[in-house]
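In this view, the complex is presented without one of its protein chains, the others remaining in place.
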Amino acid sequence: MPEKLQIAIYWGAACGGCDVSVLDTNEFILDVDALCDVRLWPIAVDGKYKDVEAMADGELDVAIMNGAVRNSENEHIAKLLRQKSKIFVAYGSCAYMGGIPSLANLTSRDAIFETLFMANPSIEPGNRTVPLPVSKVGGHQLELPRFYERVYALNQIVDVDYYVPGCPPVPSQCKAAILALVQALTGQAPAPPKGAVVGAFERALCDDCPRTRTQEKKIKRFYRPWEIMQDPDVCLMEQGIFCAGIATRSGCGVRCPKSGIPCRGCYGPAPGVVDQGAKLISAVSSIIDSKDPDEIDRILETLPDFTSFANRYSVATSLLQRSHGQ
Amino acid sequence: MSKKITIDPITRLEGHGKIEIFLDDQGAVTDTFFQIPELRGFERFVVGRPIEELPRIVTRICGVCPASHHMASAKAVDGCFGNEVAPLAHKLRDMYYHAHFIHSHIAHFYALAAPDFVMGPDADPAVRNILGVVHKVGLEIGGAVIGARGKAQEIQRIIGGRNNQDIWCLPGGVAKGLKQDELEQIAPWVDELYDFTQFSLQLFRDIVLANEAYVDIIVNGPYTLDVHNMGLVDENNAPNFYHGKVRVVDYEGNEICKYEQHEYRDYVAEHIEPWSYLKFPYLKQRGWKGYVEGIDSSLYCATPLARLNVADRMATPKAQEAFEEMCSVIGHPSKLLLGNHWARLVEMVQNAEMLKQYCADPEITSDEFRVIPQQITGEGFGIVEAMRGTLTHHYTCDENAICTSANLIVGTTNNNAPIQMVTKKVAQTLIQPGKEPDQGILNMVEMAFRAFDPCYSCATHSLPGEMPLQVSIFKGGEPYREFRRCC
Partner (left out) sequence: MTFEPKIVGFLCNWCSYTGADLAGTSRIHYAPNLRIIRVMCSARIDPTFVIKALAEGADGVLIAGCHPGDCHYSEGNYKTMRRYPLLKKLLRDYGIEEERVRLEWVSASEGHLFADLVNEMTEQVRALGPSPVKSGLALDMAER
């Protein structure tokens, strides 16, 4: 039995920001190195897939996977890591909820293709072909993963033990989550209950936001963030600037509203909330100051494309998961 | 002797990729393919979103260079509002962006590239990484690296609210300014960062330039290509990472073209292959000629080295000194791709000097950092230098400022064809017929792409999953209807 914990950090359909957030724990990365052997971490370490395939089941103490499942390779490696690990963590908004890439679930694979190939202005005639799962070039067979019709969060593909939310998770929470796992694995503290969200709080963002809020949130219109000069000390929603904090789990330190920019919900639904978008329907509607249907419609016109605000990071795990239209 | 060697996944870079190396019966390398297996489709799913949301969505194209996408996006969004921007906002954005450049270059040089030089290209993979480097150079130096990166990130965060997944730019300017007490906090760190850039250059001299074997690999090794160079320059042909004109210079130093942001489509086009999700940009006016080097090639690199190749000078004095030292060893322009690692360190000096200039600017703490746009003009272009190459965002929106289209040509994408070619060249040189390559040799094949500091999550193109098919129906000899699937 090796002395150090065996861990893997991997990315699915990801941007690399979650891997960078682990590096952003600064000196703590040296503690991680003292405690763990990092067997796979493509951004920083030279472990290859064949090294993982050669492991025994459960040989990894923890697999930390960020990024969503967009294609067959993401699914394959997620399942491989689940098989080879004792604990599997979904790290970051994409792994937890589908993330920004799951905005693609509001469109379709064909539409993506149409935009990026058929209508793309940068492709000249004679240069237009299409990437394929299997192609033959010069007698060689080459393979690419299959691009699925939609994006999945990790728990829709494998059994996930813990979730660390955020886009990306803030380094202090990353550190807290890793420490909690290390303490559980070394018997120093009980493990969090399976399925828990770790590295975040059990309350909504508004509870930690320093902006002042009154009881009477009533507005006659919404403003897009560029339409007005906002008061930096007053609740954004009260000023008519949409902010998702009201339905979002706290834990990020309120990094966006503190800097003059509204929350977009990257830490996922507040505790007890099943569908962040559904809750935001209630939240936004409740501040509209009108009883007249026509006036209500006019007020809502000042908040275009509500759907992408409702589930900005969470389309894949919203109740409907993807668009069902033609 | 294997007929095919697969490196999967490639490591110490950002994003997914695999290299397939095909061998003939004698074991000589005949073909290599650098395949990018990932794709998410941003250019499609940002359509329909309020245009001011795009700078916060496109940052998720890449979590290593989100500031680059944020800045390019912000500029394209400004264009959609008639380019009415508070002048101070441009200064603040440039200041913020220099801080970002520094920590991103530190991360690449020390965490991704240095293991090959500090531990050695054929070291045990278990230690050939940032953790091994810290053990070898000691905690004092390791702590200094981590500290410098942390300080640059903190400067960025203090100016613009976040040091990752940027949020700060709005149409008309930025969401917050820099207060006097914040400036006083970051000014001493700027000086420390400048010192760190000098420390890094000295480290490079001690570890790389003093090692004959490494110099030999850089100067005489297979990591070289006869292709051209692209980068953003100011009116003095000095590098400007936030704004300027795009300049393309061939490998003999002659300018091929120079264009403004809104002209990009006249100069750059993209080619598609069936075996990679990532497209292959080339110089449109020369046409796609395939993977060929030479003075007539239509291929170009967009990298730190390419940026310094198209520059006649640096914008700041100490960076100029570092630039001249580098050119005296690797030439100007230089085809020696491993020189990219040095070029990154030279750029960091300019970043630090520019930060210092901004700290001394009396206007920098003014509160006029945003204006309310008065018009929606419907189209905008934003070109910046990402750490790893020229990045282009082009948007259109409707009269309600809702995005109607987005076209992106991303930093690393520019380098797709050159990376193909140099990977093949290195594989053919290092993999000997009849001798199974060990992990050290394969790592040296990976060092070819690593010099480019690639960022493959920045690849954003799609797969439909079906064979292309075009059916043309003629009626009485005249074209009647056409059906297409996937082409």
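We just call them A and B in the order they show up, numbering each chain from 1.
Heads up, the rule we're going with is that a residue touches a chain if its C-beta (ideal position, glycine included) is under 8 Å from a C-beta of that chain, and two chains touch if they have at least 3 such contacts.
Predicted model only: the values in this text are computed from it and were never measured.
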Contact set of the excluded chain (shown chains only): A
Residue in contact with the excluded chain [from A:159, A:231 or A:297]: A:297
Which residue of A:148, A:163 or A:267 touches the chain not shown here: A:148
Where the unshown chain meets subunit A, residue by residue: 72, 75, 106, 148-150, 274-275, 277-279, 281-282, 284-286, 288, 290-291, 293, 296-297, 300, 306-307, 310, 318-326
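Basically, only the chains that are shown with their structure count from here on.
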Subunit A-subunit B separation of Cα centroids, rounded to whole Å: 24
Subunit A contact footprint on subunit B (complex, rising order): 4, 7-16, 20, 22, 31, 33, 35, 37-41, 43-50, 52-53, 56-57, 59-64, 66, 81, 107, 111-112, 125-126, 128-131, 134, 139, 142-143, 146-147, 149-150, 153, 160-165, 167-168, 170-172, 175-176, 265, 268-277, 279, 281, 284, 287-288, 370, 372-373, 400-402, 405, 407, 409, 439, 443, 455, 457, 460-468, 484, 486-487
Of subunit A, residues touching subunit B in the complex: 11, 13-21, 23-24, 26-27, 29-30, 33, 37-38, 42-50, 70-71, 73, 99-101, 103-104, 106-107, 109-118, 120-124, 126-133, 135, 137-138, 140, 142, 144-147, 167-168, 224-229, 232, 255-256, 258-261, 264, 266, 304-305, 308
